[in-house]
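Just one protein chain is left out here, and the rest sit where they should.
Which chain is which? They are A, B and C, in the order written, and residues in each are numbered from 1.
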Amino acid sequence: MTTVSIVNVTSYTGSELLRLLAQHPYFEVTSVTGRSMVGKRLEEIFPFLRAGIPLLEGKRPAINPSLIITEEPAQTDLSFVCLPHAAAAEAVVKLLQRGTKVVDLSADFRLRDVAIYEEWYKHVHPAPALLETAVYGLCETYREHIPQTNLIANPGCHTTTSILGLSPAFAAGIVNPDVIIDSKTGISGGGRNPNPNYHFPEADEDLSAYGLSGHRHMPEIAQELTAVAVQGGHPFATDLRITFVPHLIPMTRGILATCYADLKSDENGALPTTAEVRTLYENYYKNEPFVHVVDQSPHTKWTYGSNHCFIYPIVDQRAKRLIVVSCLDNLVKGASGQAIQNANLLYGLPETTGLAALGIHP
Amino acid sequence: MTTVSIVNVTSYTGSELLRLLAQHPYFEVTSVTGRSMVGKRLEEIFPFLRAGIPLLEGKRPAINPSLIITEEPAQTDLSFVCLPHAAAAEAVVKLLQRGTKVVDLSADFRLRDVAIYEEWYKHVHPAPALLETAVYGLCETYREHIPQTNLIANPGCHTTTSILGLSPAFAAGIVNPDVIIDSKTGISGGGRNPNPNYHFPEADEDLSAYGLSGHRHMPEIAQELTAVAVQGGHPFATDLRITFVPHLIPMTRGILATCYADLKSDENGALPTTAEVRTLYENYYKNEPFVHVVDQSPHTKWTYGSNHCFIYPIVDQRAKRLIVVSCLDNLVKGASGQAIQNANLLYGLPETTGLAALGIHP
Amino acid sequence: MTTVSIVNVTSYTGSELLRLLAQHPYFEVTSVTGRSMVGKRLEEIFPFLRAGIPLLEGKRPAINPSLIITEEPAQTDLSFVCLPHAAAAEAVVKLLQRGTKVVDLSADFRLRDVAIYEEWYKHVHPAPALLETAVYGLCETYREHIPQTNLIANPGCHTTTSILGLSPAFAAGIVNPDVIIDSKTGISGGGRNPNPNYHFPEADEDLSAYGLSGHRHMPEIAQELTAVAVQGGHPFATDLRITFVPHLIPMTRGILATCYADLKSDENGALPTTAEVRTLYENYYKNEPFVHVVDQSPHTKWTYGSNHCFIYPIVDQRAKRLIVVSCLDNLVKGASGQAIQNANLLYGLPETTGLAALGIHP
Partner (left out) sequence: MTTVSIVNVTSYTGSELLRLLAQHPYFEVTSVTGRSMVGKRLEEIFPFLRAGIPLLEGKRPAINPSLIITEEPAQTDLSFVCLPHAAAAEAVVKLLQRGTKVVDLSADFRLRDVAIYEEWYKHVHPAPALLETAVYGLCETYREHIPQTNLIANPGCHTTTSILGLSPAFAAGIVNPDVIIDSKTGISGGGRNPNPNYHFPEADEDLSAYGLSGHRHMPEIAQELTAVAVQGGHPFATDLRITFVPHLIPMTRGILATCYADLKSDENGALPTTAEVRTLYENYYKNEPFVHVVDQSPHTKWTYGSNHCFIYPIVDQRAKRLIVVSCLDNLVKGASGQAIQNANLLYGLPETTGLAALGIHP
C-alpha cells in the first residue's frame, strides 16, 4: 500500500481526490491538510464521505471519514498538492526534501520558462530550479517521462481539453499555428470559495466570457502545442498566434473547448477531408484508454464524473479551417482524475487503476 | 460469472443498470432489449458507454458497448425488467418460465393485494398468481426473504425514500398512523421520453406539484408502513391516514421526502426528544451499509450517483410532530442501484458489491 | 410625482424595486443608500440598469443609472427600507420622524406582539411603540387599513404564499387549526451575499430542507391565520398547530407552498368537495387583480418576474385533508412588487400601477 497525503483537501480538487481514491486499491489516504479547517474530521466538511464503505469486502477500508485535518502533511510516500500557485511551490519544495513524490495540481511547475511564468503570474517563482526536473503531467504526451520524475506538474482543465483537442493536428503538421480556442467551463472550475460571480442567483441562467484581456492558460497551451509540433517533425514556420477565451457556463461540471485552426492546403490547394482528419485523430489516440475520437458532436454530460475525454474533429471546407470540439469533466480528467492517472504511472500501476467509472447519465 | 439481461435497456433505469454493472465483478450483461431500437448497438444510444474500459485489468471486459439491442431477451441467469407496468408483468411471466430469476423495476408486483393494484392501475393484473411469490425488494426490510424468491419487486424512488424515512418510527410505535409525505424529485424520475412537462425551457427554473388527486405510490407506502408497524409489534389502533404529494424539482437526479407524522405522547403527555428519536433511528439502521442517520439537514447532492440514503429525524415539540427528511438518488437507491443490491442478495454476494461509489460532489 | 428613497438598494429586494419602479409612472427614485457601496453609481453595481430608457417618450426619465449611492437617505416622500431586521427598525424610526412614509420590507413590524418578536428574533425590539401604528402589508387582507398608516410592514415571501393559500379556508371555517406548510423557495430568497450554501456548485442540482428546528415565519403565519379566522367569524376552538418547513430549490426565483390542513366534516361526517372548496376560494379572491384561483396544479414559472399569485385548492377525501398549492415570485409578490402594491394603496393610486407585467414564459 502506498500512503498518500492531500494538501489543501478542502478545495474541490482535494475532495475529488478523496472521492476517486475511495475506489483505488493501492493508494491509501493517511494525511489531509487544510489551513482553515484544522482539527475537523473530513466528514464534517464533506458529509457525503460518511457513506464510505469498504471497497472490496475484507480487503481494506476506503477513505476514512474520521481522518483529522492537520496544518502540515504527515510523512507519506506520495502527496497531491491542491494549493493555489506560489503556495503550492513552497509546499512542494518541503515535500520533495523529505523524499515524498509529488503530483502538484497548481500551475507552478507547468511552464518550463521561468520568465514566462513570472510575466503571467506576476511574482518571482519560489523554486525555479525544480522546473527542470518537473514533468508536465499530460499522460497522453509524456507517458514515458512521468515514471522518471518525482514531481509532476498536473495540467489544468482548460489546457488539457485544448491540448488534447489540437495535438494530433499539430503533430501531423496539417494546420498553421493560427488558432482560436473558445473554451467553456462549468462553475466548479472556479473553486470552492463563495464569490459574487459564483453566487447561485447570479450564475444560474447566465453566461459570460472572462479573462478577455489575456488568460494564463494561453502560454501553457502555446508551450505544449509547440512541443507536440516539434516532436511530430512539424515545427512552426511562423509565430504561434493563439487566442484563448474562457467562458462560464451555468452548470457544475464539464468543460468543452471549441478549437479553430487554419488548415494548410496541399500543393494543389486541396484541404484534407473530415474523414482523413478523423482517421489521423483515431490513429493518434488509438491506444489511449481515456481519449475517444467520435463521429458526432460530443456532450460534456458523457464525461460527468469520469476520467474520459471525447474529441470530434471536423473540416470547414468553406473557411479552410479545422474545427475540433473536445470535452471532459474539469474536476476529473481536468484535475484530480488526471492526477491519479499520473500517480498510477509514477508507481508502475496500470494507468486506469481506480478510474474505471463511466460518466453518469443522465 | 452470472449472465444478465436488461429488458428495455433504453429507459433511464436500463442505462443506469449498464453504468453500475460496468463496475460489478460478477454480473455480466449479455443481452439487452429495447423495442424502438432493435438492431442498434448500445453505444449508438448511449455514447458515454464508448468509454468502457476493463474494470480490473486482465480480469474481464466491462459492459460491451457494441452489444446489439434485440426485441426479446436471450437466455440468461438473471434479468432486470425495466418496462412500464402491465408490460413488465407479461415479460416477467415468460422469463420465470424459462428459469430466469427476475428483478422487476416496475410496479407490477409491489402491491400484495390484487384489488388495490387494479383500483390504482386501472387494468386487470396480468399475473396475479405471482403476487404470492414476489418479494418486495426493500433490502433493509426484507433482507431475509429476498434470497428465497425468484421474483423481486423492486421499489420505486418515492416509496423507498418515504418508507426508509418512516420505518423506524412505525416499528417503534412512536407515531400515530397520521402522515403527510411531501416528496420532491428530480426530473429523471419521469423517464427518458421527451414530454412537454420535461422540456428544458418549461421545467428549468420551475417548480410544481403533481398527482394531487391521488398518486399510485400512496397504497404502496401504506402497505409497507403497516407491515413495519405490525412487525415491530405496534399495529395501528386507527386507520392509516396518508397524504402523499410529489413535486417536480428543476434538477436531474435526487429525491427528498419531507415526512410529517403525529407523535404519540406518553401517559404524562411528554413527547420523545429529537435526541431520543435520533438514537432510535441510529439503532434501527446501525448495520445498514447504505442508510445513514445524520444530525443535520441532508442534501440530495450527497447521494448523487451513489446508492446511499441519508435520513434526518427531528421533533417539532410545538406541533407534536415528528419530521423526517430522507433523501437519495432516484435512479440508484431509488431504482437501479437497489435492483443490483437485491440481485447481490439473490446470489449470495456481499450486498455492496459493485455499489461502492460515493456521491459525486459538487 | 412622489419622491422615493430605497434604503439598502444593494440587496435583491432593493434592485428589484429599481427594476419595477422603472415602469412606474408616479414614483421617482431620487435617493438610494447602501453602506458598502457609498459613492458608486447604481449602474456600477447593477449593469442591467444602463439599459434604462424613458418609459413613455417625452414623459419622464426612468430610473437614473447614474444615481450615486449614499450612506443616509435624502429627504423623500416615501421610503422603501430593505435592511435586515433590527437595522431596519432603527432606520424606520428616523424616516418617520422626518415625515417620510415607510414601506419596511424587513420583519421588524410584522409581529404585533413584541414578546413573540423578541422570542424568535433574540434581541430587544428597537421600536416597540411603532408596532401599534404599523399595518401588516398583505393588501388582500388589509386593503382598507393600509392608506391610514405611515408605516407598512411588508410581508415576506414564505408568509405571503402560505397566508394567501390558506386564508379562504380559515375565513370560512372549513378547516381545523392543524396545518403543515411545506414551503419551497428559489435561492434569491437567501439574498445577495455569497455564502457556501448558495455557491453555485453546491446549490445547483441540490435540494434540502432548512430551518427545521423552528423558523421565524411560523409565528407570523400563526398571527395572520388567526386574524383571518376571527375576522371570518370562525375563531379557533383549539390551539393552532402549525408546522412550517422551508426548502431550498435549485432555481433563482419562485416560491411554492404546499399547505395541508385538517378538513372539518359536517354533522353527517361529509367533507366538502374539491369543487365546493374551489368555488369558495374563487369567491374570496374574485376581485383581486393579483391572486388567481386555478383548476390545475400551478407552476412557479407562471409568475416569473410578475406580481401574480396562483392558488390551487384540492380535497384529499381519503385522508380528510385540504391541500392547497400556492405560488408566486418571491422577489415580486413576495417582496418588492408587494411593496409597490402597498405604496400604490398608500398614495391612492390604482393598486396595479407599475405592476402590469405578466410572468416571463418560458
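Miscellaneous remarks
By our rule, contacts are C-beta pairs under 8 Å (C-beta built on N, C-alpha and C of every residue); 3 or more make two chains touch, one makes a residue touch a chain.
Just so it is clear, the model here is predicted, and its values are computed rather than measured.
The hidden chain makes contact, of the residues C:S208, C:S306 or C:N342, with C:S306. When the whole complex is considered, the residue among B:C82, B:A203, B:V324 or B:A343 that touches the unshown chain is B:A203.
Screening A:S36, A:Q97 or A:S213 against the full complex identifies A:S213 as the residue touching the chain left out.
Residue A:D182 is the one among A:E44, A:E90, A:D182 or A:E288 that touches the chain missing from this view. In the full complex, chain A contacts the hidden chain through residues 180, 182, 184, 186, 201-202, 204-210, 212-214, 241-243, 245, 247, 249-254, 256, 258, 260, 297-301, 304, 312, 314, 316, 318-321, 323, 325, 327, 362. Mapped onto chain C, the interface with the missing chain covers residues 12, 15-16, 19, 22-23, 46-57, 62-63, 188, 192, 204-205, 252-253, 289-290, 292, 294, 296, 298-299, 301-306, 308, 310, 350, 352-353, 356-362. With the whole complex as reference, residues 12, 186-188, 192-196, 198-201, 203-205, 250-252 of chain B touch the missing chain.
Heads up, the rule we're going with is that only the chains that are shown with their structure count from here on.
Note on connectivity: the fewest steps through touching chains from chain B to chain C is 1.
Centre to centre, using the average C-alpha position, chain B and chain C are separated by 38 Å.
Chain C has its Cα centroid 46 Å from the Cα centroid of chain A. With each centre defined as the average position of its C-alpha atoms, the distance from chain A to chain B rounds to 36 Å.
Residues of chain C in contact with two or more other chains: 186, 201, 204-205, 250-252.
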